Each structure stands twice: as C-alpha cells, then as structure tokens.
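Just one protein chain is left out here, and the rest sit where they should.
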Amino acid sequence: MALSREQIAQRVAQELQDGYYVNLGIGIPTLVANFIPDNINVMLQSENGLLGMGQFPSEEEIDADLINAGKQTVTMAKGASIFDSAESFAMIRGGHVDLTVLGAFEVDVNGNIASYMIPGKLIKGMGGAMDLVAGADNIIVTMTHASKHGVSKLLSNCTLPLTGKGCIKRVLTDLAFIEIKDGKFHLLERAPGVSVEDIIKLTEGELAIPVNVPEMQF
Amino acid sequence: MALSREQIAQRVAQELQDGYYVNLGIGIPTLVANFIPDNINVMLQSENGLLGMGQFPSEEEIDADLINAGKQTVTMAKGASIFDSAESFAMIRGGHVDLTVLGAFEVDVNGNIASYMIPGKLIKGMGGAMDLVAGADNIIVTMTHASKHGVSKLLSNCTLPLTGKGCIKRVLTDLAFIEIKDGKFHLLERAPGVSVEDIIKLTEGELAIPVNVPEMQF
Amino acid sequence: MAGFDKVVTSYAEAMAGLTDNMTVIAGGFGLCGIPENLINEIKHKGTKGLTLVSNNCGVDDFGLGVLLPNRQIKKIIASYVGENAEFERQMMAGELEVELTPQGTLAEKMRAGGAGIPAFFTATGFGTPVAIGKEERQFNGRHYILEESITGDFAIIKAWKADRYGNLVFRKTARNFNPLAATAGKITVVEVEEIVAVGELDPDQIHTPGIYVDRLIQGTFEKRIEQRTVRSSSVATGE
Partner (left out) sequence: MAGFDKVVTSYAEAMAGLTDNMTVIAGGFGLCGIPENLINEIKHKGTKGLTLVSNNCGVDDFGLGVLLPNRQIKKIIASYVGENAEFERQMMAGELEVELTPQGTLAEKMRAGGAGIPAFFTATGFGTPVAIGKEERQFNGRHYILEESITGDFAIIKAWKADRYGNLVFRKTARNFNPLAATAGKITVVEVEEIVAVGELDPDQIHTPGIYVDRLIQGTFEKRIEQRTVRSSSVATGE
C-alpha cells in the first residue's frame, strides 16, 4: 500500500543521525520532526533565522516574534541560536546543514527538481527552496510518486521550470525510496505491499532495479 | 613655517562635523582625535571591529581584548559597538564612514595614492588601507609635502605601487591644503608663513593657484 | 550627543523625503518583524510608483499589502508573495511587476548592497528561470550565476530596542532581513519598541551599529500572527 504522509515522514526520519542539523521544508517534511528517534538529537534549522526550532508553543508561550519558515508560531529548543537571513542562508549555501528534506512537483534522472512554479497557475515564489537545493549535499525529496491521475512525477526530464539543476540524489515517495545516480533512478526500497511492477508503471524516467528490492521497515 | 604633525592634525580636525563617523589611520591621522572641537561629537571607527573608540585606558582599565587598528590598548566611548572584521569592512567598503584620514608616501593629480609599499624595502602589507581608500567618498590624506631631501610627494604620476586609483580628493600637507580635481592639484590654503612660491617649488604635479590663497586659520 | 541623536518624534518626519518612484527596502519575514507603522505612513503619504524590496508582501489589510489598494507599488522584488487577493489580482492583470528572487539571494543582495559589493556568484538559481540573462561561471567544477546587489533610497526597519545613537537590538526571529535592509538604504529609518539611554546596550551585543541608522522612532505594534499554531492542537489556523 502507498505510504501515508506520516509514513513518508517516518521513513525519512530513519535517515537522521545523532548530531544532524536539519532543514525541513513545508508540508510532509515538517512532519519528520514528529518521528525523530528517541535515542538521537537533531537540531532543526528554520531559514528565517533560527537554529534549534522547538515544538509548537502552548497558548501562553505564543510569541509573534518567534515563527518558523512556514510562518507558524514555534518555540526554541535548548541551545538554539537566532541570526539574520543572510547568516541563515550562509549556513545553507555554505553546506553546513547536514540534511535537507523538501517537497517537489517533479524530479528527473539527472537530479533536477521542479518545485515552485506551474506555468499558468498563480506563482507564489521559490522562497528559500532554490537556496536549499543548491546549498545542500544531502537532500531527500518527499513527494507522491505520481499525480492523482497516474501521471509520473519521476521523469526523464522535468517539464516544469526548475528549482535546481543536478542537485537531488534521493527521493522518497509514497511508493519507493529511490537514489539518483548516473542518469538513472535506482530503486532502493519499496513501500510495504507495493510491488516493483507498481513502481515501474508509475516511473517515467529510467529505473534501475536490483535483483532484490526490500520493503521499507518501520 | 611648515606645520608640525600636531598642526596638521589640528587643521584636519576642522573638517570634522557633528555626527561624523570617522576612521583615522595610523600616525598623524591618529592625532586628529586630540583636536576634536568641544562643541561637536564624532565617533571613531577602528577597522578591527570597534565603532566608538574612546581614549587610551588607565593602567587599571587596560584590557587585552580591547585594542584599536594600531594594536594599541584603548577604551570604548559611550554608545560604542563591536562587530567582526567583515562587518567592519562592510561599513568601510559600503561608504558608511563619513570621513577617512590616512597617510601616504605619494599622491598624484589623478587622485592616485601610494602608501603601503616601497620596492626593495621590507613590505609589511596594506592592512586596511586599500579598503579604506576604495570605500570612502571623503578622504583626507595627511603627509609631508616633500621628502627631507626636497623631493615632492605630490606628483603627476605616483611612482610607487598604488594603494588606490583615482580615490583621493583632498590632501593636507605640512605646507598646504590641496584639492584634487580635473587632473590637477588645486591650492586651497597655505600654512601660515609659507609662500605660494614655496609650495610651487615642492609640488611636482600640476598646481592650479587661485588669485587669493588664504593662510590656514587655527 | 546632538549629532548622533537619530530620534524623530513623528512618522511624517520619519518618512520625510520619500517621493514617487523611489526604491524602498523593507525588513521582515511574513508579518514577523515588519515596520508596520512606517508602512502605514507610506500608505498615508500616498507615495506611488514604488519599487519594494521585501521577502514578502504582507496580507490584504496588514503589512506591505496595505500599499496595494491605492496602487502604490509599481514593482516588488520578493521571494514569496501572493498571500492576499488584491496582490494576485494586480499581478495577474499585469498592473504589478513581480521579480521573484530566491530568499537567500535576496538576503545576500541586501547585505552586498550595504557592504559595497556590487555583485557575487552563487549556485542558487543555476539552471532555473532565475538564471535567465545572468552570467554563468564555474568555480572548482561547480556552476554559479552572478547576482547583483540591491540598494534602496529608503530602508524601513523594525527593531526591538535602540539607543538614541541608533544602535539596534532585534528580538528572536523578528531579526530576519532587518539588519541587512538597514545597511542598504541611503536613508535608513527604524522603528522600535523601546528607546534606551546611550550606554545601556552592551557594545558586544548590538546587532546593528548606529552608523547604518539615519532616523529612529518609537512606536506601538500590533504584531499580527500569520499562522497561530499551538502545541495542544498542532493545527495551523490562518488568520
């Protein structure tokens, strides 16, 4: 069965390591914070200028001066630091963040990503997404494998305007965990109960399939 | 009579205005701080990261963590701020300092300045001088008009490697206050008791002399 | 102290000299740390044809959004917009020019503008629509594009505390773009919650030195929250 949003987040959380500085994008990536294993510590970077984002505030703790990149009220974790936007993106652009998780509309076999703009639709902007994809070595893209109409989002070539070129190496969809290298998608894991054939059917870009494709473990 | 070092500093101090942020170089420029008129306030910027440099410390106040760009122990004035070296030069390079006073070996009619290097002699480096001359709109160069041997330092073309190109508009020497524009030195004032002829004799670059050249007032 | 006293006592005085077709750089992220009263003063002045540089453009009735109904904004340079209906309408109708700029590039453009750096290379935007018309170059085998700096006729800033010399301290994530914008304005106007005596701020803890500040005014702030999200429910409710 295809993974739920929570399960996608949960599988991503398995990639976290103790001591990681992590930037989580809006949407599914945000949910990753709920699945951080108990035995490790990670610090969440919010690109509006906060390293060490805590949980949402109680009603009493709400502070208009303390929000995350999604403009939600948040708190600070112990050991947090605050900085201006240039410093925040110096961190991101300079490759100091250990893991970045963000959503996308499309990715392709060359590691290109399209995530901010659908021509003809209202364009709200790229926010910090272009900086994040250009700055991070270690990115996991989370998305559904295909549209509701069964149109693949894992392509030979992205059709939408790009957010970044050649920067994506790992994609976690509701069907599969995929690595991008040598101009191909490499199938690493499949969602429990999802067959390799299901994944082939919904993957437009070239897919390399090893003999054994394990199911994801939760 | 040629001005003393103190008199040069004193004349420069007359150019200060209330509310000026000022960077004073090492040597004669440093002395300018001693002649700030009582009725105005200026803040001294020290490029190692201090805005609002105070007087030298008493023995009790000496703090190894608080020095100026000349590596001398200093104090902070009320309202001072501390910042890193990149911020300090952002201030300088970005043109936020109102007046910069620095020494030189040579200047020329095109506003070029040579101040950091004499080939064959030990080269200690430009420190912040290149940043200061490139960043400031308002610079006063203080220097002796000529060497001890009577060789002019106000030239048609600088002979030494440059610190900055086309950036100097005003020079105060022990003999004269001079403006540089349109490829000429313009004689604005002469030191008390110094004749226009004395100045002509020791000025190698083209010198424009108005009908009336007032003596400096102290 | 007179020469360094940046305090003005009216918003009219704070924004004096702002005229049509100027460029204004505004601090703030979303509705957090925005110079809300300075924005309102621009609305009241009715200045038109403005180029705004700001990460966002407020909402319909708050923040920079209040400059939309009277068509005061000609162009906005921002990373993320469209949180309000009138903005969408003007953008779709071609009445409002929108230059989308990646958030980190925007921050760096402001900093560079203030720091006398006319242009810098960044990997951000390479191979995307942002790169169109821009120089591309490789350094150590990676691709970069050349981005130019931004300066403004005015910068409008919200800080937490200031002394009369204009030394500023920001509070929590209300800092965001404010210190950068403060460096990039020909005239930098700051509104704060509290003005303290000169000497009261620790020199080691000043976020923006007064050298960048031209005018300072104490205001009162609504500080509207865009996404009030609390722990009990963990559900975001838009305001």
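A, B and C are the chain letters, set down in written order, and residue numbers restart from 1 in every chain.
Everything below uses one rule, namely that contacts are C-beta pairs under 8 Å (C-beta built on N, C-alpha and C of every residue); 3 or more make two chains touch, one makes a residue touch a chain.
This one's a predicted model, so the numbers in the text were calculated from it and none came from an experiment.
Colleague: Need the list of shown chains touched by the one chain that isn't shown.
Modeller: A, B, C
Colleague: If I consider the whole complex, including the chain that's not displayed, which of B:Ala9, B:Val32, B:Ala77 or B:Ile92 touches that chain?
Modeller: Per the contact definition at the top, the residue touching the missing chain is B:Ile92.
Colleague: Using the touch definition from the top, which of A:Val12, A:Val32, A:Val97 or A:Met130 touches the missing chain?
Modeller: Of the listed residues, the one touching the omitted chain is A:Val97.
Colleague: Name, in rising order, the residues on chain A that touch the hidden chain in the full complex.
Modeller: 17-21, 40-43, 45, 51-52, 76, 78-83, 86-87, 89-97, 135
Colleague: What residue numbers in chain B mark contact with the hidden partner chain?
Modeller: That gives, for chain B, the contact residues 46-50, 55-59, 61-68, 70-74, 76, 82-86, 88-89, 92-93, 112, 117, 122-131, 134-135, 161-166.
Colleague: Across the whole complex, list the residues on chain C that are touched by the chain not included here.
Modeller: Answer for chain C: residues 108, 112, 115-123, 139-140, 142, 144, 148, 169-172, 175, 203-205 touch the chain left out.
Just so it is clear, only the chains that are shown with their structure count from here on.
Colleague: Taking chains as nodes and touches as edges, what kind of graph is this: line, ring, star, complete or other?
Modeller: line
Colleague: With chain centres set to the mean of the C-alpha atoms, which chain is at the far end from chain C?
Modeller: It is B.
Colleague: What are the two chains with the most C-beta pairs touching?
Modeller: A-C
Colleague: Need the CA-centroid distance for the pair chain A / chain B, whole Å please.
Modeller: 55
Colleague: Measuring centre to centre with CA averages, how many angstrom lie between chain B and chain C?
Modeller: Each chain reduced to its C-alpha mean, chain B and chain C end up 36 Å apart.
Colleague: Out of chain C, which residues touch more than one other chain, so two or more?
Modeller: Within chain C, residues 111 contact more than one other chain.
Colleague: On chain B, where are the residues touching two or more other chains?
Modeller: Not one residue of chain B touches more than one other chain, so the list is empty.
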